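Shown here: the complex without one of its protein chains, the others still in place.
Presenting chain A:
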Amino acid sequence: MSGGRRKEEPPQPQLANGALKVSVWSKVLRSDAAWEDKDEFLDVIYWSRQVIAVVLGVVWGVLPLRGFLGIAGFCLINAGVLYLYFSNYLQIDEEEYGGTWELTKEGFMTSFALFMVIWIIFYTAIHYD
């Protein structure tokens, strides 16, 4: 971890099923936050992907955005936004978490399924109801 600018922080409490307490989310937007607990950071990545999936599913369903472009757009935005977040904004050492691919994979398929459900529901409701 490129921890030169990182401050020491007490370990953050975490619920057993991976859900995070509010204090963890307060660290998310701080570029100098320390992430001692690797599982905690992976959970942030995981749940962030779910939030992106919901937002994109609603937007794509309302527009509507159809076809492979919608799916490709989701994949690019989901992977790209989080890559920029952990690579450029937080500047974490990806090797500590198993590499960029492991971070990209974290929660991707579940978020994809959630995106598809939201997209289909909104598309059906608004454009075929």
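In the analysis below, a residue touches a chain if its C-beta (ideal position, glycine included) is under 8 Å from a C-beta of that chain, and two chains touch if they have at least 3 such contacts; residues count from 1.
Basically, contacts and distances are computed from a predicted model.
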Listed names "Protein farnesyltransferase subunit beta", "Calcium load-activated calcium channel", "DNA-directed RNA polymerase III subunit RPC3" or "Tax1-binding protein 3", with the criterion being the UniProt name of the chain not displayed: "Calcium load-activated calcium channel"
Which residue of A:F41, A:Y85 or A:W119 touches the chain not shown here: A:W119
Residue numbers in chain A that touch the chain omitted from display: 15-19, 50, 53, 60-61, 64-68, 70-71, 109-110, 113-114, 116-117, 119-121, 123-125, 127-129
